[in-house]
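Only a single protein chain was left out; the remaining protein chains are all shown in position.
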Amino acid sequence: MLGSGLLQGLKVTAKNLVGSFHDPERLTTLEYPEQKAKLPENYRNFPFLVSENATDPMGTLRCVGCQICEKECPPQCIYIEKSKDKKPDATGKMQVYPVVFDIDTSVCMSCQICVEVCPFEAIKMDQVFEIATKDRFTALLLDRNQLAKPNSYYHEIHPTEAAEVDARLLAERKAAEEKAKAAATPKPAVAPTPSPTATAPKPPEAPAAGGTPAP
Amino acid sequence: MIGATSFSPLLLAAGAGADSFLERLPLVIRDTVAGVFPAPLQWLVGSTLSIVAIVAIFGGIFAGLTLVERKMLGRIQNRPGPNRTGPMGLLQPIADGIKALTKEDIVPRSADHLLHYLAPVALLAFSILTFAVIPFGRNLVPLELDAAVLYFFAAGAASELAIFMAGWASRNKFSLLAAMRALAQLISYELPLLLSFVPIIMLAGTLSMTGIIDAQAGWQLGFIPRWYIFTPWGFAAFVIFLIAALAESNRSPFDLPEAESELIAGHLTEYSGFKYALFFMAEYFGMIALSGMAITLFLGGWRAPLPFLEFIPSYAWFGAKLLVLLLFFIWIRGTFPRLRIDQLTRLAWKFLVPLALVNLGTAAFWSLTSGWSGALQLVRWALTIAMVIGPFVLLGRGLSGTHRPRTYRYA
Amino acid sequence: MSGVEPMFPSPSSGAHVNAVHDPFHGDLLEVSMGPHHPSTHGVFRMMVTLDGETIVKLKPVFGYLHRNHEKLGENTSYLGSMPYTDRLDYLNSMTNNWAYALAVEKLAGQPVPERAEYLRVILAELTRLLNHVCLAGFLLQDTGASGTPLMYAFREREKILDLFESLSGSRMMCNYQRFGGCRVDASPEWLAGAQTITNNFGRFLDEYEELITGNEIMMARTQGVGALTPELAISAGITGPMLRATGVNYDLRKVDAYGVYSRFDFRVPLGDHGDTYDRYMIRILEMRESIKILQQALPALPAGPIMDPKAKIRGFRPKAGEAYGRIEGPKGEIGFYLISDGSPNPYRYRVRPPSLVNLTVLEDMCLGQTIADAVIILGSVDIVLGEVDR
Partner (left out) sequence: MTIPFLIIAFVTLVPAAVAMALRNLIHSSLLLIASWAGIAAFYFWAGAEFVAFAQVLVYVGAVSMIVLFAVLLTRHTRIDAGLAPDSIGRALAGLLAGGAVFGVLLGAVLSTPLRVGAKAAAQVPVKRLGLELMNHHTIALLAIGILLTVSLLGAVVLAATDSKGKGATP
């Protein structure tokens, strides 16, 4: 019959009209400023530099200025200048640290390749997306002070990931101490314990290069 | 004096009607206001009062309608619709009004300035003229004309002129193409619109609105009102009238002139600011006037649907029916895609006009056999229904012959 | 077009339009639709020459969104190009990633673990649902239904995008596949979420079909409009739902049987007329087939690593040679052709964009139709300008 398709269409829209008053499935709008959507844990926006504690962010930056992320970043939006002197890092080894670490967030596309290739777990993805600014140039170029955030914050936004990373770093630190103890005591006959390879449960971030930057 | 006798002031209700205070309220107001002025001026004051009342009330209904439309479309599409301005978005019409007023009114340099300015004014004038004859309530008949229905369509027909002026004055290829489309659509749907109400005139025996409403008075079998929509030919005429009304007011399946996906905004491309708002007001007034007409012709004007509901004042019933029809218009806008120009004119000439003509015959048969009673009554109903359904199915097959949902094979 | 003397001076304010005189058809109207036009799905322009309402000539103009994707590919490492493939056909980033990863794996002979193969099939079918729902919504929007079907389509699309966000971190720019597997493992809650979505999708499709497929106006507007003959489709290299709508049985998932598609049983719908209605219906039926694949793949997801342990992320130098990896993307055959000279950057990086190839026959389909049909025909070709212009 000629009009039956049209009447069916009307029935569907009527069902949705009535449904939108009682069925949450049929009213999907989220009133943004008042109700905020819960971000999934894997959500990533712009990167940030992880520092061991909040008190002295510049002193305890995990980043050692190895510039791997600068080379691997597809749109080349990271700029690093190494320091002349060295300072001990978490495992006590003397490491260079970045004097200048800029990320141009107007170029960065949050693709998290820098996180993937960083052997030192020094850069992670943030979850802040309300970063509108009026100033187009300086405000979008974040220097290391604006980028640095404590490890506790990292635990806050990516709990499971942060836990695995801490477990791995702890293992490395213990292995480094044993090696140091073994080296300090007389030369034992047996060969030094092999440096711990990638432990199984870790998400395949990057094969931990045992502290020495890969070429 | 100009036709002093024909422009009679608000008529006192002829019918018995409940004399409740609410029913006579409009008359009381008119008499008190007119009483202040000297005798010769009283007619003038009465008319201006009704004009002011119509423009104010229907201006308000227009404002409310824009909000209701956006809220209802939103709800159909699983979203709440405007709810930021005012408590439930209630201040949205005021916000739209201010926006329309403050927006810059750009007139293209090569446009025909006089016509460009005159087009929205003419369109709005013609569509407001049509409100003069619609009886909103028992005592709310602005103008009691003997040939009221003809007056209504005369005013409606002139609005095509305004659309042509708008399309032509913008001197823009798109708006000229769209103005041509709009005219083709309006002219081809004028015929079904007129033909669908001719059977009503034939059976009611009069062209005046109050006469038609009186012809629909009384109840069948105790509680079914004797409205024309409850007769088979009346229902068919009502459907044709609604389809044609949709096309006349450029509403959803027929909103071809403002087909955004093709010709940007049709003949409204070169309008902005308050002129654009005027066009919209004219479109909504046209829609309200046509639904008012449909109510008067088919749904018994301001009559209550059930005998024991007579205590509610008549203009409340008119308002309720108007609301139902307007919501139906919005509901259709939220559901159907748009017809192409050739399909649209083919629907008018090859489907609606023949159906309306056949309906004329059915109504004639209905009026001739009004004497039948008892068993013959059933025969009469069956025959009329057959005379309505038969041509519908035959013409329908011709219209969408090849279009059928298809079945698909799988590799 | 000879004698372009403007009989009717095109007003400066109006759209760029002039009247041309053509010896065969008399006075024509040359109208430019786009690049800034409400219904051209992005920055795409059609120079349409009209005789009254019917189209006499249609010249597509594109390139407004050209971002030099392939030359960039030659200057970044293999891994560096992966996030750029999200931006090719920005509606289906998962299938773009998979096509690129497949090409590089073929180049480097990189094996992929079982779980990653299954995950890739699941994500590709979810992307197919996403893309076809988007198409149905946009097509109806072009025919004039004021947003209602589009909103229903987007309501379903959002659920799938939330899945992608909780898995890969971003709704549309997933950057999820790597050479030799996937980047992040799918948690059990994620798999449960995917299962509920696939189960409810069938119900949504029935409601959607009830609203649209039987609708007389929709049938009148799309049946017999923009018909494409199988011969022309094959010779023009059309692939994907557009080709199957003309009745040619060619689906890479069956032809190449790449990944683990051979383990799932699904059917390939074929049309007979090749017009806009068929192209719309083929995509609806393909969605139903994708649901069937998902319902088979999700429970059968094996445990195990999702990344081949020997796969290298940095310093990835495939041996010299060339490879062409292709998959059945939602819009057609999306392929990546790579030539490697042993350095970390590819020597040549070429993308085969299905949208561009399907677009080449736009004029053949639009000749003789009206301007209102041209909009729908363009909608049914389902182009995304990111992929057309690269």
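Note that the chains are named A, B and C in the order they appear, and that numbering of residues resets to 1 at the start of each chain.
Here is the rule we go by: a contact is a pair of C-beta atoms (placed from the backbone, for glycine too) under 8 Å apart; a residue touches a chain by one contact, two chains touch by 3 or more.
Bear in mind that the values here come from a model prediction, so they are computed numbers and not experimental data.
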Discussion item. If I consider the whole complex, including the chain that's not displayed, which of B:Ala154, B:Val324 or B:Ala411 touches that chain?
Written reply: B:Ala154
Fill in: Option from C:Asp27, C:Glu74 or C:Glu158 whose C-beta touches the chain left out
C:Asp27
Worksheet, complete the sentence: Among the options B:Leu145, B:Ala304 or B:Met387, the absent chain makes contact with B:Leu145
Worksheet, complete the sentence: Considering the complete complex, of B:Phe164, B:Phe298 or B:Phe351, the missing chain is touched by B:Phe164
Worksheet, complete the sentence: It is residues of chain B that touch the chain not shown, namely 1-3, 5-6, 112, 114-115, 145-147, 150-151, 153-155, 157-158, 160-161, 164-165, 168, 183, 187, 190, 205-208, 342
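Going forward, only the chains that are shown with their structure count from here on.
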Worksheet entry | Chain closest to the middle, measuring from C-alpha centroids that were averaged per chain | C
Worksheet, complete the sentence: Contact tally winner between A-B and A-C is A-C
Worksheet item: For chain A, which residues are shared contacts with two or more other chains?
Response: 2, 6, 9, 12-13, 16, 28
Worksheet item: Which chain C residues reach two or more other chains?
Response: 148, 152, 155, 211, 214-219
Worksheet item: In their complex, what parts of chain C are in touch with chain A?
Response: 76-77, 79-84, 148, 152, 155, 158, 162, 165-170, 173, 175, 183-185, 207, 210-212, 214-219, 305-307, 313-315
Discussion item. Using the touch definition from the top, list the residues of chain B that touch chain C in their complex.
Written reply: 73, 76-79, 106, 108-111, 170-175, 177, 252-253, 255, 259-264, 269-270, 333-343, 400, 402-406, 408-411
Worksheet item: Which of the residues in chain B come into contact with chain A in the complex?
Response: 72, 75-80, 331-332, 334-336, 392-393, 396-397, 399-400
